[in-house]
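First, the structure itself, so that you have it in front of you.
Removed from the display is one protein chain of the complex; every other protein chain stays in position.
First chain written, first letter: the chains are A, B, C, D and E, and each begins at residue 1.
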Amino acid sequence: MSLERPIRIGVAKCGNIGTSVLLDILLDERAERGDIIIRSVGSGPKLTPEEVREVVGKLLDFKPDLVLLASPNAALPGPTAGRELLAEAGVPTIVITDGPGRKAVKDIEAKGMGYIIVPADSMIGARREFLDATEMAIYNADLVRVLACTGVYHALVEAIDKAIGGLKAGREPELPRLVLGRDEAVGAARFSNPYARAKAMAAYEMASKVADLTVEGCFKLKEWERYTQVVAAAHELMREAARLADEAREIEKYGDTVFRAPHNRKGILLSKTKLVEKPKKPEG
Amino acid sequence: MSLERPIRIGVAKCGNIGTSVLLDILLDERAERGDIIIRSVGSGPKLTPEEVREVVGKLLDFKPDLVLLASPNAALPGPTAGRELLAEAGVPTIVITDGPGRKAVKDIEAKGMGYIIVPADSMIGARREFLDATEMAIYNADLVRVLACTGVYHALVEAIDKAIGGLKAGREPELPRLVLGRDEAVGAARFSNPYARAKAMAAYEMASKVADLTVEGCFKLKEWERYTQVVAAAHELMREAARLADEAREIEKYGDTVFRAPHNRKGILLSKTKLVEKPKKPEG
Amino acid sequence: MSLERPIRIGVAKCGNIGTSVLLDILLDERAERGDIIIRSVGSGPKLTPEEVREVVGKLLDFKPDLVLLASPNAALPGPTAGRELLAEAGVPTIVITDGPGRKAVKDIEAKGMGYIIVPADSMIGARREFLDATEMAIYNADLVRVLACTGVYHALVEAIDKAIGGLKAGREPELPRLVLGRDEAVGAARFSNPYARAKAMAAYEMASKVADLTVEGCFKLKEWERYTQVVAAAHELMREAARLADEAREIEKYGDTVFRAPHNRKGILLSKTKLVEKPKKPEG
Amino acid sequence: MSLERPIRIGVAKCGNIGTSVLLDILLDERAERGDIIIRSVGSGPKLTPEEVREVVGKLLDFKPDLVLLASPNAALPGPTAGRELLAEAGVPTIVITDGPGRKAVKDIEAKGMGYIIVPADSMIGARREFLDATEMAIYNADLVRVLACTGVYHALVEAIDKAIGGLKAGREPELPRLVLGRDEAVGAARFSNPYARAKAMAAYEMASKVADLTVEGCFKLKEWERYTQVVAAAHELMREAARLADEAREIEKYGDTVFRAPHNRKGILLSKTKLVEKPKKPEG
Amino acid sequence: MSLERPIRIGVAKCGNIGTSVLLDILLDERAERGDIIIRSVGSGPKLTPEEVREVVGKLLDFKPDLVLLASPNAALPGPTAGRELLAEAGVPTIVITDGPGRKAVKDIEAKGMGYIIVPADSMIGARREFLDATEMAIYNADLVRVLACTGVYHALVEAIDKAIGGLKAGREPELPRLVLGRDEAVGAARFSNPYARAKAMAAYEMASKVADLTVEGCFKLKEWERYTQVVAAAHELMREAARLADEAREIEKYGDTVFRAPHNRKGILLSKTKLVEKPKKPEG
Partner (left out) sequence: MSLERPIRIGVAKCGNIGTSVLLDILLDERAERGDIIIRSVGSGPKLTPEEVREVVGKLLDFKPDLVLLASPNAALPGPTAGRELLAEAGVPTIVITDGPGRKAVKDIEAKGMGYIIVPADSMIGARREFLDATEMAIYNADLVRVLACTGVYHALVEAIDKAIGGLKAGREPELPRLVLGRDEAVGAARFSNPYARAKAMAAYEMASKVADLTVEGCFKLKEWERYTQVVAAAHELMREAARLADEAREIEKYGDTVFRAPHNRKGILLSKTKLVEKPKKPEG
């Protein structure tokens, strides 16, 4: 028996990752959906256990039907504490995290939660000699572009929509257990041109590689001249990944084959490929 | 008499604008500041009065010392309702909004609030034939890049930091009354190369112009083939603005004169221009 | 009854606009047409009433069947004086001018003349600290590219050819009343790819926006450091518009769908879209 | 004894070359000079002897102190006829022409005239299957950019200004005998960066090479599929030359060393290299 | 009667040209062919008669069925001496050389040898002030890209494979007499898009033009400041040629029409155009 009322989606953002930056907007990109209500609560850049607990607590006040808990490295104490609170509350939860978050999968699964892990969502070059608000924003712009153009966001929306669909149908929602690696992402992007797909795959790999450099620059190197140089290299690498991912999309524009999947008011994902064409409902 | 405890910053996000996407991260870009605590609450893409009231209400639970209320068009009923609630609560508030939000300035000033208005933060091309989650994210990536590279974010951080500084000093905070137009933004970006500055100025104008096209495409044109074409043109324009803003920053890289202003742990904005150089405290 | 002899086209160029730079060549791009003879007279960069009268007077010596009177801002005293002389002479006249020339429309219509107004034909950044012969030429190269690639020149040729066609048929010529805005231009360009069209539209808007900056830099700002910076930004904007307009055409090359409309010897506009293909006469 | 009145410059344009497109504007780029008056007369794209004679005749009505006679291949009958008329009239004349015009040098020198020959000013790909008004304009935009950025226009202005200077001083003017080859052009451009200079040199060579292809495509090849392909290659080559010449100038922007030489009201060539800097008079 | 054993290909490299850099790999690009064995001997950058003789002598030790003798300017004493030795040995030989090598054609033909001459394989800018190992390698990278993308390598492989085919069939091999000019190369490249073909043709011409500049810089100019500038311009020209040749191939990627002709294990050239498609044997 399907629910009459809109599904309440609660988004907890604890610390910043590229996947969470637009998380509360991705599900209803034109603010038109009548089938969901979105609320988000966040702790800004920090994610201590106290802060995550406070954030999750407030989010529970909204009585969410589904919670998206987004953070870097879901295995850290903060996100872990958040999951405990959510498990106690018994709210269906999808953990959204980056590559290091893989370490939390066992715990997540044990709690009956879903997860979406994005290895390309590499850590920023968080060194004071390098990272100010402007550089941070530019890095996020590059990262968002990579995630968008390589298909990560679309895959994520599909997975969450599926869970929402279960809730709307009055069923126990099917929670994703999804590592959005190169092939999963690019598959979701539905490229028509195989070179666009190849470039997107390369871009995804580049974005994933960034984490090796930022981890080196932030945690391994001690000499400031060296780590500054390495985190700068990491951001240049993400910038190129963004450029290449963008080119992949341009190729599809050149062929007028850009895949678009807008939601309609009822929350159904329509799709189209020609620019001047009405989006259509999925068949079947 | 200065406060001993960290200042509590509450960020209300109602609907999406480019300036708000990273708002809760911009103030503490490396999660290091000990002088502030950030909490955000948001209503996702929507901003009806009920939703904004709910969001603001929850935010007040965090007992913020300063509230940043971010939304498109602050003159809409939703943001207006939010301001009323905040005015009743007596919390120092800075309204952050886009060009159409200018219409709310009188009301904002009357309530003793501050404001930061960003005319370049143009409305997205919100037509179903065109805008899905992926396109939405790409547009935001472009917009974030323009705002970052042209100096908007740095100007915004400076203004909010100033208000925080007042609170830390135990004073009534000086709330900004700031329209971050082309010259204000580019001034804050502190370009060394005058052609970088010229390109950034051009990029800012391009981003501002986007709103003319999206308003035309979303509100004036009725024929779907035509408005789809116009909103597509609008996003191409923002994409070029991002490209040009990025080039402005690249010029500064080529001369090793990128201005960077990271916060230190105490929340002081340091600054530097050479890549391999320690950031310094402001003089005086 | 059609004329046996070639139609005599007189082109008066008073001051420089992007639309006039190649005006006398656009109508017979390969110097092959047997149906027209072109003569031009110009006053260089200046356009005082005395100069325009002298130019128009000399042009009338050629006994033109049709006069194209091109100038910036057709509402200025110079072009106005030129129109008076032409009205007295009773020669069918088409005024070709930029956005500010719109103010002359009433006067033009009252004199029974036609007009072609090109809002994208923005004023140059005419400040001595910035504009020398080289910069002037580069600006014109950018502007010509925008006008060519966005369809302005083709629309202009079609309109003038129509008037010529009337004269050839021995009829009173149908003089255009045409504002070649974004949609009119891009429509004439007959893009096959909708993203090419979107980029051309964006380029057109960028070129139009340039005038806001050059007017600001040339007439509103007094401080030389500031106006130099603003006119430099204006030219960067035009440069980007040219880049984007060029990209629009490249997209059509990538699809082998560039629209070409060469004249044949009789002055008929043929057309084709594949590169290796013979141009054909219009049907019907 | 210097002349009190402005010098009258007559510009005859017979057929189109890249050097003549803006010829009447180059000498007074901001319409400010009080020391010269410019009049131009042209025959559009054609240049038969009758037409050139008519054009030159009309130009002589203006009683010019100096005539600039611009045409493709000055050795053709049309330009030759024009020179005869000018020689009879005894007006100091500078012939401006492209590479094939070199064949006329003996005749020009015999008549005591000056000349400026621009080998990079390559013939257009004038084949009906390829060249329409739009393609023609784009080619000219590319060519103008090459000529501007590689220093051709500046060298030309210097040479003509020198002749004007003689007339102003009441002397017999010193008429240039100038082939503006790669080294002469690039020398005039006064690049600060040696790689900018190298790229400009390469761009000049590319533009010069275009003529080999257009001559092949227009005069040697008979099969339309082949010549269409060859003239298309020629225009692609000019497009790349323009791109590279533009990059040369961008390098100077990146170093804030763009050489600018604007005229002042008295017609003196000032100069400057930093963007935000006042132009200065030449020393000595 | 066809040979049972693999054909032995001997490659002599005396001095460096772009065509020889990968010569021993081009014939068996994935090290899979069972029908040939390749051995190469080289004298590094030098090519005196003694050295070439020594190289050729050693190569003959391998008992090659076919020798490819690659060098700059095959008319120099070194390569000439090499040919004499090979003629004495009576081994079928294909001389592979650059434009100046054309002077050796008569001698080559007289010896019953074949030749492949590549005019685009322009001499490097061999001046000490400019050329170090890094610059040399970059020039070769650019040159290899031009040769690859414009079809030179494919044409060369086809020609050599044909000779090998004869040897395999037990026949006197048909040795090529091939000048791989613009049209021959681009024909072999089998472009689908005519603008890709036009750009490749332009790139080929640019690469050929480089030799004019390097010859000027290396042999004609004596003043070191001038020749350094000229050889730098030459390398910029080759860099642009590479960029343009690369763009030609990208166009084919955008249309998914890249022509590929891999060898199979038996040495037959298969072919395909879609990326995700199996290569097929030639028909007939």
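Criterion: a residue touches a chain if its C-beta (ideal position, glycine included) is under 8 Å from a C-beta of that chain, and two chains touch if they have at least 3 such contacts.
Model, not experiment: these values are computed from the prediction.
Asks: Among the chains you can see, which ones touch the chain that has been omitted?
Replies: Across all of the complex, the chain we cannot see touches A, B, D, E.
Asks: Which residue among E:R102, E:K162, E:R177 or E:R260 touches the omitted chain?
Replies: Going through E:R102, E:K162, E:R177 or E:R260 one by one, E:R260 is the residue touching the chain not shown.
Asks: Looking beyond the chains shown, say which of E:R53, E:K162 or E:K272 touches the absent one.
Replies: Touching the chain that is not displayed is residue E:K272.
Asks: Write the list of chain E residues that the hidden chain touches.
Replies: Against the left-out chain, chain E lists 9, 11, 13, 15-16, 21-22, 24-32, 37-47, 54-55, 58, 61-62, 126-138, 140-142, 144-145, 147-149, 151, 153-154, 157, 224-225, 228-229, 232, 242, 249, 260-264, 270, 272, 275-279.
Asks: Tell me which stretches of chain B touch the chain missing from the display.
Replies: 253-256, 258, 274-276
Asks: For the chain that got dropped from the picture, name the residues of chain A it touches.
Replies: On the side of chain A, residues 194-195, 197-199, 201-202, 205-206, 209, 212-213, 229-230, 232-237, 240, 243-244 touch the unshown chain.
Heads up, the rule we're going with is that only the chains that are shown with their structure count from here on.
Asks: Can you name the chains that touch chain A as well as chain D?
Replies: B, C, E
Asks: What's the minimum number of touch steps needed to get from chain C to chain E?
Replies: 1
Asks: Can you tell me how the remaining chains group up by touch if chain C is left out?
Replies: Groups left after taking chain C out of consideration (others unmoved): just one piece.
Asks: Pick the pair with more C-beta contacts: B-C or A-E?
Replies: Counting C-beta pairs in contact for B-C and A-E gives the edge to B-C.
Asks: Quick check: how many Å separate the C-alpha centres of chain A and chain C?
Replies: Distance between chain centres: 50 Å.
Asks: Find the geometric centre of each of chain A and chain B from their Cα atoms only, then give the gap between the two centres in Å, rounded to an integer.
Replies: 22
Asks: Of all residues in chain A, which are in touch with two or more distinct other chains?
Replies: In chain A, residues 254-255, 275-276 touch at least two other chains, as defined above.
Asks: Taking the touch definition from the header, please name the shape of the chain graph: line, ring, star, complete or other.
Replies: other
Asks: Give the pairs of chains that touch; include all such pairs.
Replies: The complete list of chain pairs in contact reads A-B, A-C, A-E, B-C, B-D, C-D, C-E, D-E.
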